[in-house]
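Before I ask anything, here is the structure I am working with.
With one protein chain withheld, the remaining protein chains of the complex are depicted in position.
Right after this comes chain A.
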Amino acid sequence: MKPVIRFDAVSKVYPDGTTAVDTLDMVIPEGRITVLVGSSGCGKTTTLRMINRMIEASSGTVTVGGRNIADLDENTLRRGIGYVIQQSGLFPHKTVLDNVATVPRLLGWDKKKARARAAELMETVGLPESMADRYPHQLSGGQQQRVGVARALAADPPVLLMDEPFGAVDPVVRTLLQDELLRLQSELRKTIVFVTHDIDEAVRLGDRIAVFRTGGRLVQFAPPAELLARPADEFVAGFLGAQRGLKLLSLTSLSEVPTIPVATVEQRVSVAEALATAARAGDRWLLAVREDGAPRGWLDTDGLDGTEGSVAGHVLVAAAAVGGADSLLAALDAVVASPCGLVVRVDDQGRVAGASTERDVIDAASRYRDGVMAS
């Protein structure tokens, strides 16, 4: 089964006349994360649930891998599609390992093989082996969601449906789980359909984003950068929120921003020595660095004449540093907060590699925006 999902003129109308999804045409690409967003009641969850026939379409056809799902046995269809929901939906009466082994068991694998596969999956999603024999209620919310993801992946389905899977965990854990999902996806290349009402989550995870509006209408279906740069209408622009431009910058890396040398001083040297360095470099602000080369903070050399002691003992202004994994948005944020208009650049080991100027960061932002607009 080729994991590409197609909606052709699909509608869902309830007996009371409510239209949940209105003549939807959409092609969900293979091996990508497609995020469905919109406010509550916009039909995004209904759309998701029509893929595994938890909800039957009123009209139109849904095909998965070229096959009309209405012609397939619903249980067979569902065993080939992973499903993760907000409340995890784990079986309270089964151990973590047996929960993960659920679908392989349904597919007729013997217990030993299913459990071995489940143990493998637990490792994949970063759960320690010691949790295998626990019951779901003994786990934290974040751990339960990991088990939910492991369970959905156990039979290696080509398609994964995720219905606000990280909606009930705190923001720190949510970010962590999002990172994990991206890491997993870079290895597994599943066709993932992900529902959320959080536009930041959509921008972060989605290769493509589908924006729905009340009444079940698909308004725009585009990659995040295009969505942010060119929202189709007022509704989409409003849904994307106030910091649309900044969100756009979160999608690109720092690779286009030039790095220039920066005057540094080791934090253990004396203030007098630092002043001499500053005089040689002709800079007012020096970057104090730790013994391991990591940035410690900015030292203002103005008015320090005659001060005793080392640089480390002096008041330093926090120096935000950005590295290869950070976005242009992080660099812009750091450079705005910097006392001297410079953002510290660090290498993969976290050592100071130089700095970038405010001007260069903003220029890179403009070039990126122009590039997106032109594409």
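Simple rule for what comes next: a residue touches a chain if its C-beta (ideal position, glycine included) is under 8 Å from a C-beta of that chain, and two chains touch if they have at least 3 such contacts; residues count from 1.
Please note the rule applied: contacts and distances are computed from a predicted model.
Visitor: Unshown chain, UniProt name, "ABC transporter permease", "Nickel import system ATP-binding protein NikD", "GT4 family glycosyltransferase PelF" or "RNA polymerase sigma factor SigM"?
Guide: "ABC transporter permease"
Visitor: Can you work out which residue in A:T19, A:Q87 or A:S253 touches the chain that's missing from view?
Guide: If we include the chain that is not displayed, A:Q87 is the one touching it.
Visitor: Check each of A:S11, A:T34 or A:N52 against the chain that is not shown and name the one that touches it.
Guide: A:N52
Visitor: Go through chain A and note every residue touching the omitted chain.
Guide: Interface residues of chain A facing the absent chain: 52, 54, 75-79, 83, 85, 87, 89-94, 102-103, 106, 134-135, 137-138, 151.
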